[in-house]
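Shown below is the structure under consideration.
With one protein chain held back, the other chains of the complex are shown just where they sit.
For reference, chains read A and B in written order, and residue numbers begin at 1 within each chain.
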Amino acid sequence: MLRYTWKRILTGILSLFVLVTVTFFLVRLIPGSPFRQGGVSEQVVETIEQEYGLNEPVLTQYFSYIGNVLRGDLGVSYQDPATRVTEIIARAWPVTASIGITALAVSVLLGTGLGILRAVTKRRFVRELISAGGMLAAGIPGFAAAILLLLVFSVKLKWLPASGLLSPAHYILPVTALSLYPAAMIARLVGNTLDSELQKDYVLFARAKGIGKWQIIFTHALKNAYLPVLNYIGPASASLLTGSFVIESIFTIPGLGREFVGSITNRDYTLILGLTVFMGAVVIIVNLLTDLLCAWLDPQTRRAYKKAGDSAK
Amino acid sequence: MSVLDVRNLSVQYPTENGAAEIVKDISFKVEKGEIAGLVGESGSGKSTAMLAVMGLLGERASVRYDQITVSGEAPVPGKNVAMIFQDSLSCLNPSVKIGRQIMETVRSRRKCSRKEAASRSQELLEMAGIRNPELRMRQYPFELSGGMRQRVVLAIALACEPELIIADEPTTALDALVQAQILQLFKRIVRETGTSMLMVSHDMGVTAALCSRVYVMHGGRIEESGTAEDIFYSPSEEYTKLLLRDARGGSLSGMKKEDSLAGQADKCRAEDEPILKMEHVTKIFDASEGIRDLSLEIRSGEILALVGESGSGKTTAARILTGMLTEDEGTVYYHGKVLDRRKRMELFEGRVQMVFQDPYASLNPCLTVREALAEALEAAACRKSVKTDRDRMMQARTDEKIDEMLRMTGLTPEDADRYPRDFSGGQRQRIGIARALIVEPEILVCDEALSSLDATTREQILELIFQIQRKIGFACLFISHDMHVVRRISDRIGVMYGGHIVETGKTKKICADPWHPYTKQLIEAVPEPDPIRAAKIKAAPVKDSADINPSGCAFAGRCGYAMECCGSEIPEDYAFEGREIFCFLYSDRHSGRRSSDYRMTSQI
Partner (left out) sequence: MLRRIRQHWKNYIGNSRMALIGCTILGIWIVLAVAVPLFGPWSYSEQNAEIRNQGASLLHWFGTDRFGRDLFTRVWYGAGISLAVGIFSTLINGIIGVLYGAVSGYAGGRTDMALMRIADIIYAIPSMLYVILITLVMGAGVGSMILGLCVAGWISMARIARGEIIKLKETEYAYAARMEGISPLRILLKHLLPNAAGTIVVNMIFLVPQAIFTEAFLSFLGVGIAAPAASLGTIIQEARSQMMLYPYQMIFPLIVLCVMLLALNMAGTAVEQRVGQHSGKGTGNR
């Protein structure tokens, strides 16, 4: 298990490095200079570029950037030279993460609950209702849902605030918009896998040995049904944690997604790069954790790695 | 009062065109302390009937009955009845430890503390013949062997403290030796606990070995019922007779000619280079699987059978010969030439063909039978580069050949334009054989080609392979775990255990007089459809130490004749008049110095 973990961490670091490299050169391909805006004179632009080392050869810039990243320094924002990229991340990420984690919790609870209900219920009507609701929620894009929610609940009914993130009430709309899709997907996955698990022989055998319905679902079937669901939840939580560009921009939430959109429109090289690196790292770490969790939860792989580890010693 | 009393049970399923009656008005009884048997082919409705008795059928089924009682009460699963299923691996939850699965049963039957449940579980596991139950309880189902899992399942059923255990094909997925052990275990349990048992099986031999009362089921009806002696010695219904005939498996119809052919074949053997030969081949997957230092040769026109339990490496050997797997060490010769290990399958150019075990997985569902056969022919034609007239002439000849092949394998030319999904398992296996033979291969490899089929279908396909082989005369490597099948079809046998061949020789000689202890066990473990003979069935000593000692004889761990040298040295190949045996019992050291005219006989 430990060896497997190390191997995964190493490949993760390697992918992160390649990601930094590719993004670095991609960003340099964007035509136009970040400072050539609003009629600044050529003279000024050159001075500033010199100051940031932008007139040096690209490779030199690349190596100095890599060196900085290794020291944990993502550079200074071009747009706002007073703040460091790390500071921007430190400011924006907690905002994003707080919404993301809430949405994650909501969608996991709601999705699992509805999924179980769909698999267990004998009423055709309930089953179809959940399926149809799931399709609606999964089919409507997040931003459309966000706008509709906004129009209905804050513009028309004026029940909920439209922007910012000051009170718990502010969370309701963005969290709803964010969790609709994952909740629908989780409900569908849980429903489908649970359905097929309940067809299996061990469930029949458990019934034959006199175990009750709910005990079968919670101690037997759900345990096996949840592995594929975890495989979905992993990447989904990674994307929730790195922020949604659209939701944050619709509800004017000062999170990572909004910073990213802003950095691209402003051609703020260091910020784009820094955010990509940070988001990449979050995605890689979350995926790593998911894989390890899945491997650990599946007794077959767990034993296999244990065995491999033993023989390696 | 009977323990189980079922009267006029019917089960219907709604289908697109009306209701299908799977079980038609059947009645049966099981008395206290007896083992009753319900035999029938797959699809006869026996499993459905059992699930109906348990009350475990899905909502779609409509069940009607006048009476189902267990000692006068309604059956409650887990209380007065318990059930055991065929596949012990899928019956146990793969991600829950054995201990928990049995403890929850104990605790659902009666309120007790965790500790009490744990000690009760250990007791039950021990009763089911599992040694070291503490260790087993901490393991997951996949870490146990098939036989051990079936013991666990039995222990769980016993944890319900039922009056009746319904066992649905409990030994079908097991090897003959393990099956014999489990059958003995069932007998012991019934004797010791006084539980009654209803044994559902398609296997007449298994039924004969266990049951005192037998019901024969066919097409949803009970065709015949009576004591075991009645059913097996004086059956009255035509269907029962048919079942018995297939189970006894008389000699194949072409067999008589074989004697005359054998003489010719013997002559060929002396002169001919073997078509395929493997020498000292080793391929290891896991600590206990794969093959080790295996040598084998197939000569033209013969049927060589490899027999052994699952995990003995016979399929691995076949796959290496065909090139589906590459060996770690050793060489494979084809007509005396060594072919490139990685490209062997391509270099054979269709001269080695295979019939697979699973008729559902071995045909491409997207191609009609004609397309599949034509493709094989085309590939063969391309190689021979007879592209002179690849237009209508060619097409007509292809079609002709396909029709001929289909007729030969017992299908009709009209079947050619249908898709594999339109055929039954046996028919698919025929298609598989047709596809393999249409390119006129030198060697046909049949990898457990019969083991997924019903007894009757199995007889037909066995007959078919034998007939065609005698007609066309290709060499055949026949892989099977079933001694009964192998004995009838093959010219020569190689008995495998733990990745080694332990004994080879002429089929007749080996079956009549096995020399190697394992061969003997294997032959004796096959239950015959004869209650008196089956009652004497011997179960090999229960040694679960299937761990193979790589520095000694593979079989030493389970051998009743094991000597000191068996654990420390690997036996060599001792050859006596066409028979080769890998056992120290036949070494010079053991049998003493022999004079030149000494005739070796069986040492066991």
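Basically, contacts are C-beta pairs under 8 Å (C-beta built on N, C-alpha and C of every residue); 3 or more make two chains touch, one makes a residue touch a chain.
Please read all numbers here as calculations on a predicted model, not as lab measurements.
Asker: Among A:V44, A:V58 or A:M135, single out the residue that touches the unshown chain.
Answerer: Within the whole complex, the residue contacting the unshown chain is A:M135.
Asker: Out of B:A376, B:I468 or B:C553, point to the residue that touches the absent chain in the complete complex.
Answerer: In the complete complex, the chain left out is touched by residue B:A376.
Asker: For a quick check of understanding: of A:L19, A:I66 or A:L293, which residue touches the chain that isn't displayed?
Answerer: Touching the chain that is not displayed is residue A:L19.
Asker: With the missing chain put back, one of B:D358, B:E442 or B:D513 would touch it. Which one?
Answerer: Of the listed residues, the one touching the omitted chain is B:D358.
Asker: Decide which residue listed in A:A105, A:L151 or A:A169 touches the omitted chain of the complex.
Answerer: Touching the chain that is not displayed is residue A:L151.
Asker: Looking at the full complex, which residue from A:L241, A:I272 or A:V286 touches the chain that isn't shown here?
Answerer: Of the listed residues, the one touching the omitted chain is A:I272.
Asker: By the contact definition given up top, give the residues of chain B that touch the hidden chain.
Answerer: Touch with the absent chain occurs at residues 322-324, 345-346, 348-350, 352-354, 356-358, 360-367, 375-376, 379-380, 383, 419-425, 432, 435-436, 439.
Asker: Write the list of chain A residues that the hidden chain touches.
Answerer: Against the left-out chain, chain A lists 15, 18-19, 22-23, 26-27, 29-32, 135-136, 138-144, 147-148, 150-151, 155-156, 245-246, 249, 260-261, 264-265, 272, 276, 279-280, 283-284.
Note that in this section only the chains that are shown with their structure count from here on.
Asker: On a C-alpha centroid basis, what's the spacing between chain A and chain B, in Å?
Answerer: 50
Asker: Flag every residue of chain A that touches chain B in the complex, lowest number first.
Answerer: 122, 200-202, 204-212, 215, 219-220, 223-224, 297-300, 303
Asker: Which residues of chain B touch chain A once you look at their complex with the stated criterion?
Answerer: On the chain B side, the touching residues are 51, 54, 56, 59, 76-79, 82-83, 85, 87, 90-96, 104-105, 108-109, 140, 142-143, 153, 156-157, 159-160.
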